[in-house]
Structure formats: structure tokens, C-alpha cells
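Written below as C-alpha cells is the structure these notes are about.
Of the protein chains in this complex, all but one are displayed in their positions.
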Amino acid sequence: MKSTVIKEPSMVQQKEMIADHFQQLAEAAEHGRKVVYTFVPGNLTELMLGFDTLPVHPEINALQSGMRKLSGSYIAAAERVGHSEDVCTYVKCDIGMLLDGNVGPTGKKLPDPDLLLLSYTGCFTFMKWFELLRERYDCPVAMLHVPYQADGEATEEMIAYVARQLETEVIPKLEQVTGVAYDRDRVREHMLRSRVAEDDLVAVLEAAKHRPSPIDAYFGGVYYIGPMFTAFRGTEAAQAYYRQLRSEVDARVAAGQGPITPEGLLDEERFRIVVEGPPNWTHFREFWKMFYDEGAVVVASTYTKVGGVYDRGFRHDPDRPLESLAEYCLGCYTNLNLPSRVDMMADYVRDYAADGFLINSIKSCNSFSAGQLVMLRHIEDATGIPGGFIETDLVDPRYFSSSNVKNRLESYFQMLAQRSSGQEVESA
Amino acid sequence: MGVEAIIGRCQGLLEDLDLACVSEWKAAGEGRKAIGFLPVYVPRELIHAAGALPVGILGAGEELEIVRGDACFQSYICHIPRSTVELGLRGKLDALDGALFPSTCDVIRNLSGIWQLMFPEKEAIYFDVPQNLDPQVGGVFYRGLLAEIVTRLQRVVGRDVGADDLRAAISAYNASRRLVRELYDLRAAEPWRVPTSEAYLLLRAGMRLPVEEHNELLANYLTAVRDEDRALRDNARIVITGTFCEQPSLDLIRTLEHAGCYVVDDDLMLVTRWYGPDIRTDGDPLDAIAEAWMSADDETPCRYVADGTRKGQQLVDSVRRCGAEGVIFAAPSFCDPALLDRPMLQAVLEEEGIAYTSFKYSENTAQLQPIREQAGTFADTIKLWSDA
Partner (left out) sequence: MKCYVGIDLGSTTTKALILDEQARPRGRGITNSRSNYDVACEVARNEAFLDARFNLFEAAISERAAGIPGAEALPRALRGDFAWEQHIHLQGELEATCRVEAERGPNREAVAAALGEVFEQMTADASKLFGPDARPRSDFFRDVAGAAYMRLAQAAARRHDLPFERLLGIFDKSILVVENHVPEQMLAERIERALERSAERLELSTEALATLRELVEEVVGEPLVEDVSVGTGYGRARLPFPRERIRSEILCHGLGAHALFPGTRTVLDIGGQDTKAIQIDEHGVVTGFQMNDRCAAGCGRYLGYIADEMNVGLHELGPLAQQATKPVRINSTCTVFAGAELRDRLSMGQRREDILGGLHRAIMLRAMSLLSRSGGIHDEFTFTGGVAKNAAAVEALEGLVDENYGQRTLNISPDSIYTGALGAALFALRSATEQAPVGANGGTR
């Protein structure tokens, strides 16, 4: 591998978008902009843009604290004020950051929320999280209850329930906080832009079907989904970003190139892997290196679907904005039942011609993790491929053991190699 | 029937991990079905109305050795799903024809999917109680959900469920809730008369017996126990909170009592005493059940506390109403709802000057010595304060 850091235009573009967003947040009070705290899964960005609000995503703050090696002390601070060592470290990291003055990644204090938009989608802890934040901020909470797709589909009743909540709970509270009236056409316009960008994102993710894959759909993937899953879906900036990204990925496909890693282009794809579960953030680079050092490329991942499962066909539909937002919330990955998740993983293994699949089991996240060992067995049965299993956490540095994870990953990759050389011998 | 005989019977039912009592009930009538349910809340009326027996699935306590259940869960997941899977794989849930999984937390939610994958021949109904309490929004959704569950139950039992069946079920459970409230009121007033170990066993019996039979048992107990001559001890009156899902063992409950605590309120077996007044039996019964849920002000960590309501107020009210002197936070290890709520509830207690202590357990915690010491010290401290 060439150890040259590659910076593509899309990377610069994304960096600027994020910097601009945090600048706006820093100046929100000056400009009278209202700030809404909300979560990535089931985020109602087009709607929020329609009210000219600025979103803050606490779980993004937490993961950035993890990457900046601050999460350990934040978590410790939260545990000192009575939070259990057993519970979600995103929550504790956020609480700890708040106790420490709520200073964001740019070094400036994040503005307090004017509204807590609790999109209660696919994660029980979200509800507790905003109950906890409400104790600290004197602001209203708009609670959007998104039912679980327990039987593998979003029914008419579910869609109607969520859409009704948007009408009767979310929109009135946004109106009340911002003083802006709901403008259906404005939201539709944003949704139109979302659609275009969503098409491009899907093209980028599906480019991994090429051999070699031009992208890493997990470690690289978290960057690709960034704008779509956060403040930018439905903006012109996001539209431009995904157009640019797609052209870069297309160019790599045409050149027969592999993905870009922090140490340059990966020149030999040895293993094609599908991954279930979020990444670890405190050792993100180190974790990634354990893959690319072995020539392992993640060709599909479920984590990149937590903010929307676009590759299975969903698109925002400007013709029925509220119903479409409801469908979007209902369809986020963590709101899917276990059989659907097994099917999705098995489909990915087949559609992306993967050599293996791995589950990164996250201590913090019961929504993801409870049942993963049962999923493992069923995915193995469906694909005939043995799965790998590792355990880490989102942002708790105490829960990432490098030697442990490396040992398991190496063992897994070597097993895959032995299997495939064995099969070659048999077929020869 | 005397107290001892009643409690003996309840103890037998608690230990009936094979659900022999359920099999017997099923065998006593043609085509009888049994439907399991997990904590915290399901409308048992629907199951009863379908002519089926609602059966609580509450883990396996401390006796069952977990072999295969552990293979399905990482070390940081609570215990109840392990024992549930273990029971299922060992055929100890064979008497059940299906199960309801309420929206208690992500683990119970995902357990519904595990059930779908492992026991596809048994109906698995996820029960998503609405968190939006607007009758026109959450109410409409919930009414639809209840109707959907009735339809699915009809498929299981192979017959239609009429409005009168539902009304009869509502009446039976109204009676049950009245009796349970009477039991709780009696215990709060005279805790030496109703040990919590007994109250708990009585409620657990309701997780196995048909409601009518259980009502009789409760009524008999309430009569018999008033005639018992039981000594008043100088115990501390405490409220237990956090025990709404994975159950503490009976030994753990007894340990708290032996350590000098009178439990005057708790959140054990919440399914038996949800809602305030009776559910109405006139009009559309599903509307009535939905209304009861929407208007109930019961607070648990599994239910969103709307803006304008003080989180933890119910706990404070319970302490005041029952004349409690302190609160014990007893949460299952890795229980997200209980543990995430805990700092908020503790803050409220601090504001109100109510003493508390906290520990974690799991349903099979065998080492009770540390808990005995902690609860004993807590009770002693409370007594010291109140004497001073």
C-alpha cells in the first residue's frame, strides 16, 4: 500500500459543510436561529429546514468526542453523578460533555436547545436520553413515537400514527418555538433535493458490488452517510456533495481502483466483508487499520442504514411529505425486526459477493446487540458462510481491547483464507 | 383455606417452571390455548376474552441452570432473556401457543424477534403501547392495535371474540385489580400483617391461574390474613423501585424483610394493577381498554413522561401515601430503563429529603449477604433518624 494521504474534493467539501454548520450554531443566538436537538435515526431534517432551525445531534457529538479521545473523561464524569456503568455510553458521554460546558468539536460552546425533538425511533434509550436532557434545559420536548416494525412491515396504521403525530405534535411545537408557519411547499422542495442526493448515495454504496470495491462501506461509509444522516439532507450543499462523491467513486471503478484508506489507496482486495453493528469510535483508525492491513474491505454494512435504508428502495416523496417522513422514520435500520435484519445481511453477503461477515457487538447498544448471536447463526445458515464476532463499544475507551479485537479479526480472516484455499484445492 | 395453605399453593405455582399447571388447565377443556406475555404491561383482557389463559413469562429465577440461553446473549445483556430462551429451548414453554412482547425496552423488543426466529410455529405478537397519549392520535393507533391483536388471537384459538367476551374479561380483571389494590393498601397500612414475600407470591400466582380462580385466592387470603396474629416489628418502611421486569428472587425479597425492611410499595408485577379506576364495561370494550391506558397516570421507566409532568412525582407520592421512610432502588444489572431513570428519580428524592439506597441484582443472584448488609444498614440508619 502506498502510504500517501489522499484528499479528494468531496472530502474537502464535507469538511467545509461541517465547519459552516458549526459556525452557524455558534452564531445562532446572534442571528436569532432556533436550535433543535434531535437524533440521527428518524431525523426530520427536511421538516426542520422548513422552519429554518439548526439541528444538533447528541450522538454525533458523542462519537466526535470519542474520536477526539475526550469520551473517557466525559463518561467518568457522568458516572460520578450517578449514572450506572451498565448503560449506554453515548448518553453518558453527552451528559459528561454537558457537565463540562457543552463545548463542541470546534472548541466553541454549543447553543442550548430551543426544542428537543425526540424522534423515538428504534432505540429505547433515546426516550430516556431526552428525559435526562429535559431536566437540564428549560425547553419543550416534541415526542414522536415511531412504532417498531415487529412483523417486518410498516402498516398503514403505523404510517398514519406517525404522520398524525407530525401534524399534531411536531409541527405545532416547531411553529411555537420558531414563530414560523408550516410551509408544505418549502418542505417539499427540500424533499425533492433529498431524492436526488439519495439516488447518488445509493449509487455510491452499490458501487461496492464491483471487484475490487471502490469504497469501504463501513469505515469509509460513515463518512459517505455523514451529510445525508445529519444536518444536510435536502440542502443544495448535500446534493452537490453526493454528485461529486459519485463521480469520484465512478472514476475509481473505471480505473479499477480499491477504496481510499487513511494510508492511501488499498491496492489488493483480499477479503470482501459485510459488517453488522456500529463501529467503535475511540479507536476508529486503529480498528480500520486491522481491516486494511489484511486486505479486508467492507462491501456492505448495516450501520450505514441507521439513518435510512435507501438501498432497499426508500426515497423521500414530495407528493406526500408527512406520510413519506413517517415511512422514512419507520424504515430506519434499528426499527427493523430481527428476521428482517437477518435477511438484509444474507442479501448483502450474496449481492455483494462477500467472503465473510462480521458482527461488531456494541456494549452500549441493546437495540443493535440483543439477539445478534441468534442472528449470527441464522445468517450462517442462510449463506453457508461462518460469521465472525467481536465486541467493542461506541465511545467507552475501557471497552476496546486492541489485542483482543485484532486477535479475533486475524483469526477470522485467516480462517476465510484457509476455507477458500481449501475450496480451490477441492475444485482443482 | 388458611394463609399457609394459600401461600403454599402459590409457592408451588412459582416453582412450576414446566408450566404443568398450564398444561393441566389446557387438558381440562377442548381446544384450550395459553398465551404467554412478558413484563411490563399487556391487556390480559384480550387473551382471556379469547378463552385462552394468559401466562406470565418471568424468567426462571435462581434454580434453572442456564446452558443454551447464555449462548444467545453477550455478557452485558440482562438475565431475563437468557432464561426465557433457556426455558423455550428446553421445552418448558411448550404449553404456550404464543406470546406477547410488550414495548418494555430494546431487549424485550428484540426477544420478540428471537422468538420469531427460534420458535416460528408459535405466534409472537409485539405489543407497541403508544407513547403518544392524545386520544385522537395515540388512542386511535392503540384501538387499532388492540383490534389487530384480537384478530391474531382469534386465529390462534380458532373462534371469534365478541364484545361480550371482552366485557366479561374486563369485569374479571377489574375485580382482580380491586383485590390487588386492597392487598397493597392493607400491606401499606399494616405491613407486619402482609409480608411482601407473601404478597409477591400471590401476584405471581396470578401469572399462572385463570383470573377467576386467582381472584378467589386473593379474596381468601385477604380474609384469612386479617385473622392471623402477626407481630409488629420495629422495621423501616420502604418503597422498592426498579423491579418491574426481571424479577428479584423470592429469597432476595425475604432478605430485605429479614434485614429489617417493611416493603410498603413496590413496582413488582405492575401488570396486575395498572390504571386507576375500573375500566368501563359499557360501550365498545376495545375503546374502553384504550381509554384506560390513555388516561392512566401510572409512571414507569418504560413510559414517556410528558412535558409538564414532574418525573418521579409518583414515587414521591407513593412514599408519602404509604408512609414510607425511604426508597430502595433495586435494578436488574444492565436494565436500561431502570438504570437510566435512576439518577432522575434520585434527584427528586434528594429535593424531597427522602432517603434512598441502591443495588443491582439479577434473577439468579445467589449471593445475598451483601444485599442483606446494605438493606440492614439502610433500615438501621432510617430508624436512627426517625428516632432522633
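Think of it as A and B in the order they're written, each chain with its own count starting at 1.
Heads up, the rule we're going with is that a residue touches a chain if its C-beta (ideal position, glycine included) is under 8 Å from a C-beta of that chain, and two chains touch if they have at least 3 such contacts.
Nothing here was measured: the structure is a model prediction, and the numbers come from that model.
Trainee: For the chain that's not shown, point to the residue among B:Leu17, B:Ile66 or B:Leu117 touching it.
Mentor: If we include the chain that is not displayed, B:Ile66 is the one touching it.
Trainee: Which listed residue, A:Glu294, A:Asp311 or A:Glu327, touches the chain dropped from view?
Mentor: Considering the complete complex, A:Glu294 is the one touching the chain left out.
Trainee: In the full complex, which bits of chain B touch the chain not displayed? Write them out.
Mentor: That gives, for chain B, the contact residues 62, 65-68, 70-71, 74-75, 362, 364-367, 369-370.
Trainee: State which residues belonging to chain A touch the missing partner chain.
Mentor: 270-271, 294-295, 355, 373, 376-377, 380, 386, 389, 391, 399, 401, 403-404, 406-408, 410-422
Heads up, the rule we're going with is that only the chains that are shown with their structure count from here on.
Trainee: Compute the distance, rounded to whole Å, between the mean C-alpha positions of chain A and chain B.
Mentor: 36
Trainee: Considering only the defined contacts, which chain B positions touch chain A in the complex?
Mentor: 71-74, 76-77, 81, 101, 103, 105-107, 109-114, 116-118, 125-126, 128, 130-132, 134, 136-138, 140-141, 144-145, 148, 301, 304-307, 311, 331, 333-337, 339-344, 346-347, 360
Trainee: Provide the residue numbers of chain A that touch chain B in the complex, in ascending order.
Mentor: So the residues of chain A touching chain B come out as 81-84, 86-88, 91, 120, 123-125, 127-129, 131-132, 134-135, 140-141, 143, 145, 147-148, 150-151, 157-158, 160-161, 164-165, 168-169, 337-339, 341-342, 361, 363, 366-367, 369-375, 378, 391.
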